[in-house]
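All protein chains but one are shown at their positions in the complex.
Here is chain A:
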């Protein structure tokens, strides 16, 4: 499971923005919203006749596989980096 998401934004003539997001504390903080999202996903699975357990398992696999992903985009002197550890 991802532990830390790092976001860096470099903009010309402005101070760079660097944000480190610890995933677990933020997920705990947003727990009520996470529960609502999971419930909505289960309802959607029932509506579209998809196995809810399979769907949640596949979704969890995607989240678990995120560590190591890195997206680095530069345009001139503007740069955005998103790294998931």
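Quick note on the criterion: a residue touches a chain if its C-beta (ideal position, glycine included) is under 8 Å from a C-beta of that chain, and two chains touch if they have at least 3 such contacts; residues count from 1.
Simple rule for what comes next: contacts and distances are computed from a predicted model.
Look at the chain that isn't drawn here: its UniProt entry, checked against "Phosphocarrier protein HPr", "YvlB/LiaX N-terminal domain-containing protein", "Cytochrome c oxidase subunit 3" or "Conserved protein", names it "YvlB/LiaX N-terminal domain-containing protein".
On the side of chain A, touch with the chain left out of the figure occurs at residues 48-51, 54-55, 58-59, 61-62, 64-76.
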